[in-house]
Each structure stands twice: as structure tokens, then as C-alpha cells.
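Worksheet for the structure shown next.
All protein chains of the complex are present and in place, except for one that has been dropped.
Now for subunit A:
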Amino acid sequence: MTQSVVVQVGQCGNQIGCCFWDLALREHAAVNQKGIYDEAISSFFRNVDTRVVGDGGSISKGKICSLKARAVLIDMEEGVVNEILQGPLRDVFDTKQLITDISGSGNNWAVGHKVFGSLYQDQILEKFRKSAEHCDCLQCFFIIHSMGGGTGSGLGTFLLKVLEDEFPEVYRFVTSIYPSGEDDVITSPYNSILAMKELNEHADCVLPIDNQSLFDIISKIDLMVNSGKLGTTVKPKSLVTSSSGALKKRHKKPFDAMNNIVANLLLNLTSSARFEGSLNMDLNEISMNLVPFPQLHYLVSSLTPLYTLTDVNIPPRRLKPSLQFVSWNQEGWKTSLCSVPPVGHSHSLLALANNTCVKPTFMELKERFMRLYKKKAHLHHYLQVEGMEESCFTEAVSSLSALIQEYDQLDATKNMPVQDLPRLSIAM
């Protein structure tokens, strides 16, 4: 059984991370009735005897003493992390797993990446090494961050290079929150594009999440809940709509429900690796099957049931593919079956797709970027940081353009007839 470490960077990353840990605890509590520290829990939690001072407290088997999350929390301002440490999840985190600063990155990728990157590089490396040491067999780093801000975007992507150098064999799964069109951070296009270049080069798999889509989903649910049409479509007490049983009392903050969806996504992603089933799928299998070319590693995700009671009994391979696949991968399905359902549901289905539908999102992002860049608006904030030059911007844009072009080429093959290529002929 393998372990994974979650790295939450910036305000967005930490808030989502918090939701994730809350859900993970609930899920394991539902499954693990006897309180034994088993392999499934050990994938995300350590079992620690808190009476022992220092590092020696890890317990590998037996009853659960005190669970500590395998996480590293990084933020360049203290507000969010402090709130977590005063909230109900405070015992789940080790103070030694935090890196904080006071002033924040000012929504500036350059500050996050270059300034704080070099300032905290050693500390960050040390925290990572420590968390890796606590793992028997570390398989994956899950990095959660947003693309539009300064810390999550800048420092979050700086980490990728560090992880790639230090732990080349460990997978880097990045959950990136892309800003919506009405994002209140004006420089979010700059930050996003600069971060994208790093994601292109140093991440194994990226799960892009669009804030706008999350918002739409939540509005739809709210509409249904409030109009009283519960029962048929909206499942009461599902993890998304209800907060009963949650450790964290919902303060009705606008992002809570959205973060919850993302946290659910991460849980579902790892379920097959943690629990048993008749057709297991490990995280390295996700990368192997869904990434045909190293550049094209953006996976769009969809999750059901979020709010409906659709019958998910049909194994996906029976679905008539009404999707258009590339000619060289006509049956590009990978299936996995896990016997343990999530809390509050009897079934659930997670679909990950490597799909050219990410192209419009990227193109829109590029357009927003160009609008600012053409006028050189706000550029001086970035250029005054040591190490930043205009070439950073131009390189980032060309990296994105190259990616868009690759997707373009694949789209171009869409309506062409499928031709079987001539095979090798054998002389008999």
C-alpha cells in the first residue's frame, strides 16, 4: 500500500485542503469501525503517539492513537493557516508541517515564485524530506493551489521543480483552480500563464478546475434545494448539500460548497488505491493510461452523483461511446472498480478525461493575458522583482501557444475517416 502527501499552497489551496481532510476523516470513520490503523488510513494519515516528544512517536499498527495528516501547509500570510489551527481540525496537523510568512505575495506570481521561492527553498525541502521519511512507500504528491493568486500560483509552481529534482520517481498530481472570467484579481491572467509554463514542464498530471463551473454547479444545487424539489433529484444529506456530520460547521462561506466538490474529487481519485475492489487502479495507472504524450497531461474531471440519484450500475465499458476518440485510440477507456462507496452514497462514478475541451479554456486565458500584456499593464510590479524579465512572459506565452497547437492538431483529425495503416508484411 502506498502513501501520498498533500501539499496545500496559498489561501485557496489551504481552504480546499481543509475540506479534503475533513471528508477523508469522515470516510475512513465510516469504513473503519474498529478504530484499527490499517493500510487504507495509512495512505493519508500517520498514527502518532502524542505523548512521545520529538520524532519517535510513529506507530505502524494497532489501535488508532492520534491521526496526523500527511500534509505540508504553506502560505505566505498567516490568516488562513491560523484559522485552520484554531479550528476543529487542529489536532490533525503537526506544527512542524507548516511554513508561513506574514506579508503575503500580493497576488504577484513573481514574488511567490522568485522571492519566497529562494527564501524558503531549504525549509520547504526539509519539510518534504521529513514527510517522505514518514512514508513506507511514497507514491504521489498532491499539490493543491490556485492559478490566479500569488502564493498558490508562484510558490506552488516553484515547488514542482523542487519535487522533481528531489523525488524524481514520485508522481506529482496538481489540482489547479483556474480563475473565472469575473475574478477580482486583475493580474490573474499573468499569474495563470506564468504558472502554466511550470505546470507544462514539471507536473505529471494536472486536474484543472474552473471556478466558474464550480460556481454554476453550486447555483444549480441551491436552486433545487431552495425550490423544495428535493427527493427526486437532490439527495438529502449528500456530502455536497448537507453539513450534518461535518467537523467544520458550515459558516455559509461562498467557497465552502465549491471546495467540497474538489475535495470529493480527490477522495474519489484515490479510493481505488486505498480500498479493495475487483479491478484496482493505482495512481501510477492514471498517469500511464491517460497521458499519451508528455505535454498533454491535463485531465478534465466529472463526478456523479453530486446531486442526483442516477443509476451508476452500468459499468462504463458498456456505454455506447458517443464520444469522438482519436483515430489511434478508438477504445480509450480505462475502468476501475472499487468496493467501498463514499459516505452517504451507495455508488459513485468519477470520470477523468484527457480531452481537447481544455483548449477553449486555455485560449480564453491567453486572450485575457494578451489584453493586459499588449498595454504592458501592471507589468512593472513583476519586473521589479529580481530575476524577472520580459522574456519570462514571452516564454510562458509561447509554451501555452505550443500546447494549444498540439490540441489543435488532434482536433483537426476529428472528422477524418479512420484509416488502418499498412501493416508489416512477412515473407513466407
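By our rule, a contact is a pair of C-beta atoms (placed from the backbone, for glycine too) under 8 Å apart; a residue touches a chain by one contact, two chains touch by 3 or more; residues count from 1.
The criterion applied here is as follows: contacts and distances are computed from a predicted model.
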Task: Hidden chain of the complex, named as in its UniProt record, picked from "AP-4 complex subunit epsilon-1-like isoform X2", "Phosphatidate cytidylyltransferase", "Tubulin delta chain" or "Proteasome subunit beta" - done: "Tubulin delta chain"
TODO: Among A:D136, A:E166, A:D222 or A:E367, choose the residue that contacts the chain missing from this document, as touch is defined above.
DONE: A:D136
Open item on the list: One chain isn't shown here. Among A:I64, A:V291 or A:L372, which residue touches it?
Closed with: A:V291
TODO: Kindly state which of the options A:L119, A:I186 or A:L279 is in contact with the chain not pictured.
DONE: A:L279
Open item on the list: Give me the subunit A residues in contact with the hidden chain, please.
Closed with: 1-2, 39, 136-137, 139, 276, 278-280, 282, 284-285, 287-294, 313, 315-317, 321, 326-335, 337, 420-421, 423-426, 428
